[in-house]
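Can you read through this structure? Questions will come right after.
One protein chain is absent from this view; the other protein chains keep their places.
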Amino acid sequence: MPLLLPVLLAALLFSIGIYGVLARRNAILVLMAVELMLNAVNLNLVAFDVWLRDRLLAGQVFTLFVITIAAAEIGLGLAIILLVFRNRATAALDELRDLREQDLAPAGRLGESGTDGGTEPAVTS
Amino acid sequence: MDGFYGGYGLVGLLLLVGVLFVTVAFVANGLLRPTVPGGDKTVTYECGVDPVGEGWAQNHIRYYVFAYLYVVFAVDAIYLFPWATVFAAPGFGAATLVEMFVFIGFLAVGLLYAWKKGVLSWV
Partner (left out) sequence: MTIQSVDYLAIAPPLAVAVLAILVLLLDAFLPARRRALVGLLSTFGLVAAALPLLWLGGDHRRTFCVPATGQLARSCSYVVDDFTVVFQSVVLGGAVVVMLLSLDTLRDSRLPSGEYCFLLLSSVAGALTLAAGRDVVILVVALEVVSLPAFALVGLRRYDGRSSEAALKLFLVSVVSTAVMLFGLSLVYGVTGQVHLSRIAAVLRANPDLPRPVLVVAVTLAIAGFGFKVAAVPFHFWAPDTYEGAPVPVAAYLSVVSKAAGFAGLALLLTRGFPSYADVWAPAMAVLAALTMTLGNLVALRQSNAVRLLAWSSIAQSGYMLVPLGAAGKGAIDSVLPATVAYVLAYAVMNLGAFSVVTLVGRRRPDNLLSDYAGLGRAEPLPAFALAFALACLAGLPPGLLGLFAKVVVFQAPVEQGTGWLAVVMAINVVIGLYYYLAWAARLYARPGSAPDPARTYRVSWSDGLALGISLGAALWFSVLPRLILEALG
């Protein structure tokens, strides 16, 4: 079996998934993008398994475990998103800002330090 | 039309014919028919009954638990397939059978817990 096409398809799926994770701001859509990435992994593993004619069928066994992991992640993930939605009435990731680096009044700090702490990616506004 | 991609080529050809057929039919239809827009024609036709409410419907979150239980069992069932291919082979036998029931037993514990916590009853 030619290996190129399935592997190319898997890479494409994975890239779409990465794009989804980076571009989407709704938690459920991010979760769906992650599923795309995991399915790219499955496609890769099955294609390599057939191509290698693996006697131990390690690729297919691995795929079964990845499917299970994906299902467990989705179940738990939806439950957590539901929880966030119940508490905050939103599933938009940008609006979850209760926990983040606070700009503190000087008295609250350990002491006055001239060092700039740098910015924290993704959570600072 | 042979080799690994031969089969796919046939499928692709059929797909192309299908798309062409629909396109030609619709274009011909659009060219031939008279166009008189308005009134009741914009209403969604549902077997003679006037549509009620919005087209956007949400399922109740209660279904989530059942959908998830389905996924759990569907996913765990995939482990039965590789097992089913070997358990009757010589050298495996009773111990393999018992192992699978241990696995199913773990699933049953989860179901038992869900039942005891009242997740399975429809409120």
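Read from first to last, the chains carry the letters A and B; within each, the first residue is number 1.
Criterion: a contact is a pair of C-beta atoms (placed from the backbone, for glycine too) under 8 Å apart; a residue touches a chain by one contact, two chains touch by 3 or more.
Owing to the predicted nature of the structure, the values given are computational and were not obtained by experimental measurement.
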item	value
Chain B, residues in touch with the chain not shown (by the definition above)	86, 89, 91-93, 95-96, 106, 109, 112-113, 116-117
Touch residues of chain A, complete complex, unshown partner	7, 10, 14, 17, 21, 27, 30-31, 34, 37-38, 40-41, 44-45, 47-48, 51-52, 54-56, 58-59, 61-62, 65-66, 69, 72-73, 76-77, 79-81, 83-84, 86-88, 93, 96, 98-102, 104, 108-111, 113, 115-118, 120-123
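One rule holds for everything that comes next: only the chains that are shown with their structure count from here on.
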item	value
Chain A-chain B separation of Cα centroids, rounded to whole Å	24
List of chain B residues in touch with chain A within their complex	4, 61, 64, 68, 71-72, 75-76, 78-79, 82
Touch list for chain A against partner chain B, complex	1-2, 61, 64, 67-68, 71, 74-75, 78-79, 82
